[in-house]
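Heads up, one of the protein chains got dropped from this complex, but the rest are sitting where they should.
Right after this comes chain A.
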Amino acid sequence: MNELSASSRITYRAVMVRPSVAHRIRGLSDRTLAWLFITPTIVLLLAINIFPLLWTIYLSFTNYRANRANVPTIWLGADWYQSILTDPDIWAAMQVTAHFVIWTVVIETVLGFGLAYLIDKKFRGHGIWTTIILLPMMLSPAVVGNFWTFLYQPQIGLFNYVVAFFTGRAASSFQMLGDVTLSPWAIVIVDAWMWTPYVMLICLAGLRSIPDYIYEAAEVDRASKWRQFWSITLPMALPFIMLAVLFRGIENFKMFDMVNLLTGGGPGSTTEVASITLKRAAFESWRTGYSSAFAIILFVTVFGLANIYVKALNKVKSR
């Protein structure tokens, strides 16, 4: 042993130690090992997700204000919930949100699937087109909000000039962001522009997952392209389309950044989606209890709707 070199000694020690550690780990049950591995994750989850959620639920029953921590907290019961659910302004914000969510999801799904269908045909240069189409979703919503503000500018904005070119109207005769009728559509257009590629990607994955032999069998049976689309393509891609709808629906229900940058909720409250109302109550008015109750209502709404939707999705998948 004394004649061993330094490196050999280290190796030897490692060999001596390894069986004992291995033995100790081997002594733990699978269950204990599993707990050992997932405990850090559970602790993190509890600390940054579950605790804040429970705390928010508690605050939603109180008069607590984050900017007046010294004021005694009073238990209000369900007062905030009652006042929110009977507040016409809140319902107006929910209507704005519903308009935004429904139209963006419909447009993005139709366009996204259409684009995926075209890209799936693998025409010449489809790779470049895919990259070009994907560009908008790679941008930050803050950047998108800012530059669309310029595009919509009535005097210098490209959007107005394009519309003017096709309609013959003067470019400065209408304002997308300042008009009560047009502004809800202005935010829908920007969201559709940005997120249609995302839906396209998911649909493309769905289309590429359909085995070729099914189409070959259909060809043998002399099924028309139209019939193939309705009987093979659409049903088999449907779970993917539904997944894209779910993702976009949830995401747009809590949309804030882009709308805030484009319109700030205006003109008036025309584009004030629920998340803007919530932000104003929570971080401008500092009505922490009130905004906690509103956040819980939004959470339950999204959670409930998403659950119903996931059940429908599972049904489609199991067919």
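Convention: a residue touches a chain if its C-beta (ideal position, glycine included) is under 8 Å from a C-beta of that chain, and two chains touch if they have at least 3 such contacts; residues count from 1.
Assume contacts and distances are computed from a predicted model.
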| item | value |
| --- | --- |
| Undepicted complex member, UniProt protein name, chosen from "Phosphoribosylformylglycinamidine synthase subunit PurQ", "Sulfurtransferase TusA family protein", "ABC transporter substrate-binding protein" or "Oxidoreductase" | "ABC transporter substrate-binding protein" |
| Residue of A:130, A:146, A:228 or A:269 in touch with the missing chain, whole complex considered | A:269 |
| Residue, one of A:180, A:217 or A:310, that touches the chain absent here | A:180 |
| Chain not shown: contacting residue from A:56, A:73 or A:172 | A:172 |
| Which of A:91, A:230 or A:283 contacts the chain that the document leaves out | A:283 |
| Residue numbers in chain A that touch the chain omitted from display | 66-68, 70, 89, 152-155, 157, 172-173, 175, 177-180, 260, 263-270, 280, 283-287 |
